[in-house]
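With one protein chain removed, the remaining protein chains of the complex are shown where they sit.
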Amino acid sequence: MTVEGFTVFAGAALFVLMLPALYRVAVGPTSFDRLVAVNVIGTKTAVLLVVIGTLFGRLDMFVDFALAYALLNFVASLAVARYLNRTRSMPAKKPAKRRTPRKKKARAS
Amino acid sequence: MKKIALAVTVLTGILLLYAAQDFPAWGDLQSPASASPVSKHFIADTGVDTEVPNMVTAVLADYRGFDTMFETVVIFIAGIAIIGILRRTGADADAPALKRENEIAAEPDLIVTNTVRLLVPVIQLFAFYVLAHGHVSPGGGFQGGVIMGASFILVALAWDLPKAMDRLSVDRAVMLAGVGILIYAGIGLFSMLLGGEFLDYAELSHVLPVSREMARYHAMLGVEIGVAFTVTAVMFAIYANLSTRGRLEGGL
Amino acid sequence: MFGEDGLLNELLVERFNYCVYVVLLLIGLYAMIAKNNLIKKLIGMSIFQTAIILFYVSIGVKEGGTIPIYVAEHDPHGHHAEHQAHPEEANATEETEENATTATTLHEEDHGHHGPRSLTDEETSDYANPLPHVLMLTAIVVGVATLGVALALTQRIYRAYGTIEEDAVLAAILAEDASTVIPDVLATKPKRTSSKSRKAKKA
Partner (left out) sequence: MSMDVADSFVGGFSLDLGFLAEASVETIHSGLSALDVCGMILASVGLVFFLGAAVGLYRFPDFYTRMHAAGKGDTLSSLLILLGFGLITLDDFSMVGWLLVVKLLAIVLFIMLTSPTSTHALMRAGFEDGVEPVTKGSSSKNTKKEGES
């Protein structure tokens, strides 16, 4: 196995393993589940950028992308966490939250 | 309504896919965009003209400098517009009605605040790196400005808005945004004074002890600094106004 | 169907980037038209923008090309780099004599030029087209500014009408149009009605 081959494999594996997280984003019963999954995907995107940089042989450029992406990902997830922390029982949020478990129930049955 | 929307969408999609057959294939070297003399010139001669290795920065700040300047003005105007739209005046000012129901005052979280306290200087240093190193690696005024603005937003997120406004108040941010545009336009006007055209950085070699190419190189850095000022200030102003619905107090 | 000249081959293999952009664009378009919630409309607008950005950037791609930043040997400040690169190349040229000779001649040419030179057509095709990147950089920034203004307007609408559902906002505007006695309402709630009637006139 060459380094090139391993790099391609690692990138593909990262991408494929993001799919369960994407599933959690799509159906996660609460919005917090979705946010955790989004956070995971964001972190892994930064890693994926490093992998792509290795593949292209321009890692010195892609490292900057990865760092900036990790930073903005942190800001985003922190912002949403703080927002949800502030707005506890916002009236408009309740029906949305109620709807998702029901959907899941319907799918299970 | 939904059916009409679906029909319109599908129709558009069919049209677009039909048109896509005539587009150049993926990675085609002979596609019109790649084969045009303009793009070839940008790739081949950027190094000769400006000595900047990063072509994107060179095209952004030099070849298309006029465009970027008014881009910066657009951001500035957007910031002012947001402040103007959300500002509470007259009878609106003391209307309390718009607090969300059961809104609680979020305590600053110990872990989050300590992490942010640790990270903010590093992030700002990274912003300066991205700004100053934008000629050689990916980066430049817009990116550096956004990262810088993010550091202020991070402070506002971890504690609350007033803590961030101690460092950069919205009024000062608007001023800073104006200063950024003035820096940009000032460099352009200065090169005009030196006998060139507006934003013709090469003329700056009359006052800088460098060659004409390196004058463009350094003037680009100055221009990017102006852009970074504006973007930093406007990003923070947008966040401050949108997150508090124009009240500029409290946390997110 | 997936033969050399088939339609699907052309669309899905050679031009898959356009398929991706069309799908994203349609999602955005549908959200903008059909959704009732103004925030969801804005999300649709954001997706639409992303589709356009993807389209432009994918046009700039070249087969086998790298990102539009000069690699070390084309770097305008590469004189230093070349001196450093020399010993390594000398090590690397054990394989074939031809390689070594071409490498040295190339370097001699470079030294003759002394400083940056403009790239040949061959080398030009090694880099992605920078122009779409620049255009999209500015487009992203303008997109952020537009999105900010749109969000501010949405907040303003919420402040005036207490809802961001398009139906409800339109209904409120219509009801007001039908029943307003302007001076009367002005006297009680000056700010609200003025902004409302302005909106109504626009509508």
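Going by the order they are written in, the chains are A, B and C; count residues from 1 in each one.
One rule holds for everything that comes next: contacts are C-beta pairs under 8 Å (C-beta built on N, C-alpha and C of every residue); 3 or more make two chains touch, one makes a residue touch a chain.
Model, not experiment: these values are computed from the prediction.
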Residue of B:D45, B:D67 or B:D109 touching the missing chain in the full complex: B:D109
Positions on chain A contacted by the hidden chain, ascending: 1-4, 6-7, 10, 13-14, 17-21, 23-24, 29-30, 32-33, 35-37, 39-40, 43-44, 46-47, 50-51, 54-60, 63-64, 66-67, 70-71, 73-74, 77-78, 80-82, 84-85, 88, 97-98, 100-101, 104-105
Contacts of chain B with the absent chain, listed as residue ranges: 109, 111-112, 115, 118-119, 122, 133, 135-136
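The rule we apply is simple: only the chains that are shown with their structure count from here on.
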Touch-based graph of the chains, sorted into line, ring, star, complete or other: complete
Most heavily contacting chain pair (counted by C-beta pairs in contact): B-C
Separation of chain A from chain C, taking each centre as the mean of its C-alpha atoms, in whole Å: 21
Overlap residues in chain C, where contacts from two or more other chains coincide: 67, 69
Multi-chain contact sites of chain A, meaning residues that touch two or more partners: 61
Footprint of chain B on chain C - complex, ascending: 7, 10-11, 14-19, 22-23, 25-26, 29-30, 33-34, 58-65, 67-70, 74-77, 116-121, 123-125, 127, 129-134, 137-138, 141-142, 144-146, 148-149, 151-153, 155-156, 158-159, 189-191
Footprint of chain B on chain A - complex, ascending: 60-61, 64-65, 67-68, 71-72, 75, 78-79, 82-83, 85-91
Chain B residues touching chain A - in the complex, by the definition given at the top: 100-104, 106, 112, 123, 126, 130, 137-139, 143, 146-147, 150, 153-154, 157-158, 251-252
